[in-house]
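My questions will all concern the structure given below.
Just one protein chain is left out here, and the rest sit where they should.
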Amino acid sequence: MTDPKQAKAAEAEAIERAKQGDEAAFEVLYNLHKRRVYSLCLRMVSNPAQAEDLAQEAFLQLFRKIGTFRGESAFSTWLHRMTVNVVLMNLRRKGLPLVSLEETLETDEETPRKELGAQDMKLTGSIDRLQLQRAIEKLPPGYKTVFVLHDVEGFEHNEIAEMVGCSIGNSKSQLHKARLKLRDALKFMRAEKAEKT
Amino acid sequence: MNCLEVQQALPEMMDGQGHDDLEYQAHLKTCPMCSELVAELELIASTAGQLAEADEPAPRVWVKIAAELRAEGVIRDTEVAGRPVLVPAAKRRWNAWWLVPVAAALVAAGGYFIQPRPAVPVASQDAPGVTRTETAPVVASNEAPRADKAVAAAQNQKSTVAAARDESSSNAPLMTASTSDQKLLDGVSPDMRSAYETQLRAVNAYIRDADAYVRRNPDDEDARQHLMDAYEQREMLYQMALDHVQ
Partner (left out) sequence: MQRSAIAGLVVAACIVTAVSAETRKEFRFTVGPKANIVVDNEYGGITVKPGNANQVLVVAVIHSDKVEVDNSHEGDRLEIESHLLSGADAKSGRVDYELTVPPNVPLSLRSSTGPLSVERTQGDLTLEGADAEVNVRNVSHCHVHVKTMRGNINLTEIRDGHIEINSISGEVHLNAVDGPHVQVESGTGKVFYDGDFGSSGTYAFTTHTGDIEALIAPDASADFSARSMQGSVKSDVPLKPKEHNRFPTELGRSFFGTMGKAASEVILKSISGTIHLRQR
């Protein structure tokens, strides 16, 4: 039975042994956090091979610096931040926008959003996670970044603003637009599926 | 507030921020369209949170990380390296890992060059190193030129299976696959021992067959994939035995 205190103690022990160069200890730390790190990378770049490379880079950067970890913050927080930095640097290198240039939410419509035609399928009950994953993959890079950091990974807007270099207001508006796009995409997928059956 | 005003204010109102805004709340109570929109956006946000640990990387990611850390000297030999470390536990756990380093090293032996040293655990006699054509991280020794040569060979995308075998065969004897198999069998309960023994024979036969095919057809990607699959099955068997350890 995994007692959280015991798990934390085991992690702390693994960190100390990893500082001595113990391979088994590194592997323990890797196994504890690999899903979180890899999933974050995959959500952001939508390409499994690239996500593997980024996850590998994040762990390498972390493990190279493990000697400097003093335990002021949780190990997982440290790793999480490092992973986000690795991914964002990768996106910057490729010239992909981290956030859209618009500063505020600009509604194209003069009237409020309405349900239209074939998209008139409510998202009730639960959402198909596979469909949500596919819809996230198709988001424009800027929207995807903020959505993944906020709704999937749990960062606050002030943290996101600092990481990607935008204002808090911009982060909020990007998130909102991302959610609206996902809502439309999910409804479209549902409508498509309903037509086939 | 009307619908347009509410929807324009949503970026500031969602995620609990509009909780104390009476006009906003009043509108949602009376407008089914806006309240449905908010409910659906909140549902998307909450479902997204479940994706945080949805995926698992392939075993090769760890193998590459370990190889790189060795090459950089971050992973260093310790006094007990080369022997599985029994972690005494009051209770069995899903993630008991005393043989996982051995199993993971066996997976590495199937896919990468091994630069053996006396204290380093595991090279399989059944499956000498195989170079993957995409990348070939090197499990490093102190001999940097040898590591550089191995990386360069991989980057040329040529299989150098024969070269790897010649190198490894001339090195000091290491803990063999059969020794680690014996340790695994010693750890399982008597009523399951015979079952694990049979399955070990099956996966070792898989490794041998796949390796033999790779030798004959070094450029055959399917053959290399079979060999990796065989090593992954072996690692899976080791992991199951760990979960079963008394």
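Note that the chains are named A and B in the order they appear, and that numbering of residues resets to 1 at the start of each chain.
One rule holds in what follows: a residue touches a chain if its C-beta (ideal position, glycine included) is under 8 Å from a C-beta of that chain, and two chains touch if they have at least 3 such contacts.
Owing to the predicted nature of the structure, the values given are computational and were not obtained by experimental measurement.
Engineer: With respect to the chain omitted from the figure, which of A:Asn85, A:Ser126 or A:Asn158 is a touching residue?
Structural biologist: Residue touching the absent chain, from the options given: A:Ser126.
Engineer: Considering the entire assembly, which residues of chain B contact the chain that has been omitted?
Structural biologist: Contacting residues on chain B, toward the hidden partner: 46, 49-50, 54, 91-92, 94, 189, 191-192, 195-196, 198-199, 202-203, 205-206, 209-210, 213, 220-223, 225-226, 229-230, 232-233, 236-237, 240, 243-244.
Engineer: Which chain A residues touch the hidden chain?
Structural biologist: Here the touching residues of chain A are 1-4, 126, 128-131, 196.
Going forward, only the chains that are shown with their structure count from here on.
Engineer: Distance-wise, how many Å sit between the C-alpha centres of chain A and chain B, to the nearest whole number?
Structural biologist: 21
Engineer: Once bound in the complex, which stretches of chain A touch chain B?
Structural biologist: Per the touch definition, chain A meets chain B at residues 1-2, 20-24, 26-28, 30-31, 34-36, 38-40, 42-43, 51-52, 55-56, 59-60, 63-64, 66, 105, 107, 110-115, 122-123, 126-127, 129, 132-133, 136, 147-148, 151-154, 169, 172-173, 175-176, 179-180, 182-183, 186.
Engineer: Which residues, counting only chain B, touch chain A once they are in their complex?
Structural biologist: Contacts found on chain B: 2-4, 6-8, 10-12, 14, 33-34, 36-37, 40-41, 43-45, 47-58, 60-62, 64-66, 68-70, 72-78, 81, 85, 91, 93-95, 97, 100-101, 104.
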